[in-house]
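All protein chains of the complex are present and in place, except for one that has been dropped.
Labels run A and B following the written order; every chain starts at residue 1.
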Amino acid sequence: MSIARSAPPINIRGIAKRFGSVPVLSDLDLDVASGEFLTLLGPSGSGKTTLLMILAGFVRANAGSIDIGGEEVITKPPHKRNIGMVFQNYALFPHMNVFHNIAFPLKQRRTSAAETAERVERVLDLVQLQGLADRRVDQLSGGQRQRVALARAIVFEPRIVLMDEPLSALDKGLREHMQIELRSLHRRLGMTTVYVTHDQREAITMSDRIAVMNKGRIEQLDQPETLYARPRTKFVAGFIGESNFIPVECRDGSVWYAGKKVHTASPSPPSGRHLLVVRPERVRLAVDAGLVADARPGANANILDATVRDIVYQGDSFICYANLADGQQIALRDYCRSDVLARLPVAGQPVRLRVDAEDAILVADET
Amino acid sequence: MNDDIGLPISHWRRLWLYGVGALVLLFLIVPSLIIVPMSFSGSTLLQFPPESWSLRWYEAYFQSIEWRDATVVSLKAAVLTTVFATPIGTAAAYALNSGALRLAGFINVVLTASLIIPVILIGIGTFFLYARLGLNNTLTGLVLAHTVQAVPLVVLTVLSGFRSYDMNQERVARSLGAGRFAAFWQVTMPQIRFSIVSGALFAFITSFDEVVVSLFISGGETTTLTRRMFSALRDQIDPTIAAISTCLIVLSIVLLSAAQLFGRRR
Partner (left out) sequence: MSVRPAEFGSHGLNAGALRADARRESLGLLGLCSPGLALVGIIIVLPIGWLFWLSLFDESGQLSGANYARFVEQASYIRTFITTFEVAFLVTGLCGLIGYPLAYMLSQLPRRAASICLIFVVLPFWTSVLVRTYAWLVILQRKGLVNTWLIDLGLISQPLPLAHNFAGVIIGMTHIMLPFLVLPLYASMKTIDADYLRAAMNLGAPPTATFWQVFFPLSLPGLAAGVVIVFILCLGFFVTPALMGGGKVIMWAMRMEQTTSLYSNWGAGSALGVVLLAVTLGLLGLFRWLLGARAANVWGAR
């Protein structure tokens, strides 16, 4: 069973949606490549679920275009869109057993009984639920329900599969297991998938690309690695992973902090106040304080003087909270290797911190 | 939510409350129940407990052509009212629940208006209207007037059924290729059917027990059971009515238990 041959791209243009007078989505564009696993990631109220509902046809946009493989679907009713959908609560039909749940889309398409049986069998194999066809839905575990919902959404070989936080009802261990399994299923079948979640780790684990949504707009659309290493806005930097935000001044194409020039990875910014984003694990304790990293400032490294405020031991790693000269707080994280542990500073001790230029990202100060 | 843990007040200290509550419950239930043994009385006097037992008042009921005809009219009206009010009310409840209906609040008020408007006004109004349409003393007129009173109950019952139903079920059915009607019929209906059945039972009982409007618009060959009972009660208190009342009480119990039974299984 392969969907890849028919997996079309989705081109979304100018989607606008308001509930009453409240705008939920504003002029949103998004392209999903053929066979891609794209995640809509954002806090609740960011419009990600609304966008998914518009794609599925359950919510009507006020304007916009959805082109699936060259066909405009925005005014089509849900049952003519040929899109598989997995809901957060699975929405399995309680009055049907597993077989009839999965056969439901085939029945709507008037598939013959023999073919229906064969295809249900195959898809049950695929989601590793062999032999459960006769079970009632309420006899299934959470993970099994999730698989049935998935099987039902792909058995009719839809052009697109949409998933609305399908793993959020599972407990942590099962959720992580299902993330891997969904990912490998997607690799095998190659269906174009749009996935909604508010869990940034889940998004990073599973996606080809992630669209970070905030207040009805896409803040950034990139591969997970890029998104993490090069966040383009303060919101993205704050929503994905942890970040230090250091206010800096931009003048004459250079970046200044506390009277010193700062080397960054970003192209020369316009004048004014900006924020420097530095991930805690990219801040290093410098050698001058008797520790590991090279403390000599060069074109590619920034050295900051700081005083240790607190060290929090976390087993595999530790977090060091320090104050820069002007009182600005900064956090750094490192693994508890023996060489580091041996020379760990104590609270109140002055240290030097090193941030490489490629780890210092400038974003606009939105507040 | 109250739970079953209870409060740190002993049942003993609340004895007075249970006493008062029990008395009020007795006040509610005893009058109707007292009728039942009296309907099996052997004498024409109303005595409790009866001194002799017989089925003569049931015989009087079933052998009287007038009572029998009136019962048949009431049954016909109730069945037809159920047949009309159930789909009309269910369709309206579906639309009201969809969230995509404009003026839903206003439409809800209009559809349930007959619960608030004094019944006497509906009686006089329909009588006045029917006089011009020639619908007085017809089954059609009776069914129309009863349906308008039964629809709100179906709407409210089915709406409460929808409240405990996950509309994602219908959405997912539609995404899987079922049209709106097919999704309702194959997925939603089987899951809210108990509410629909309850609504239908309420519609039936509403029509069957309806008095005031029937007083105005039924008569002659379409005299309803309630209208005939009303007239009989004005004149004399015949133990036959005890027999009829017992039948009505049994009917209420049966329909209500059915509704409860269906209501509990969702």
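Heads up, the rule we're going with is that contacts are C-beta pairs under 8 Å (C-beta built on N, C-alpha and C of every residue); 3 or more make two chains touch, one makes a residue touch a chain.
Only a predicted model underlies this, so the values are computations on that prediction, with no experimental measurement involved.
Peer 1: List the displayed chains that the omitted chain touches in the full complex.
Peer 2: The undisplayed chain, in the complete complex, is in contact with A, B.
Peer 1: Using the touch definition up top, pick the residue from B:A78, B:L159 or B:A242 that touches the left-out chain.
Peer 2: The single option touching the absent chain is B:A242.
Peer 1: Can you say which of A:A63, A:I180, A:V312 or A:C336 touches the chain missing from this structure?
Peer 2: A:A63
Peer 1: Among B:R14, B:R68 or B:R163, which residue is in touch with the absent chain?
Peer 2: Touching the chain that is not displayed is residue B:R14.
Peer 1: Going by the contact rule already stated, which one of B:A70, B:I122, B:V187 or B:A203 would touch the omitted chain in the full complex?
Peer 2: The missing chain is touched by B:I122.
Peer 1: In the complete complex, which positions of chain B touch the hidden chain?
Peer 2: These residues of chain B touch the chain that is not shown: 1-9, 13-14, 17-18, 20-21, 24-25, 27-29, 31-32, 34-35, 38, 45-48, 88-89, 91-92, 94-96, 98, 100-102, 107, 110-111, 113-114, 116-129, 144-145, 147-148, 151, 155, 205, 208-209, 211-212, 215-216, 226, 229-230, 233-234, 237, 241-242, 245, 248-249, 252-253, 255-256.
Peer 1: Just checking the interface: what residues of chain A touch the absent partner chain?
Peer 2: Contact residues on chain A toward the absent chain are 13-14, 16-18, 23, 26-27, 60-65, 72, 74-75, 217-218.
One rule holds in what follows: only the chains that are shown with their structure count from here on.
Peer 1: In whole angstrom, how far does the Cα centroid of chain A sit from the Cα centroid of chain B?
Peer 2: Result: the chain centres lie 55 Å from each other.
Peer 1: In their shared complex, at which residues does chain A touch chain B?
Peer 2: Residue list for chain A touching chain B: 56-58, 77-79, 81-85, 87, 89, 91, 93-95, 104-105, 108-109, 152-153, 156, 162.
Peer 1: Show which residues of chain B lie in contact with chain A when the two form their complex.
Peer 2: 166, 168-169, 171-180, 182-183, 186-187, 190-191
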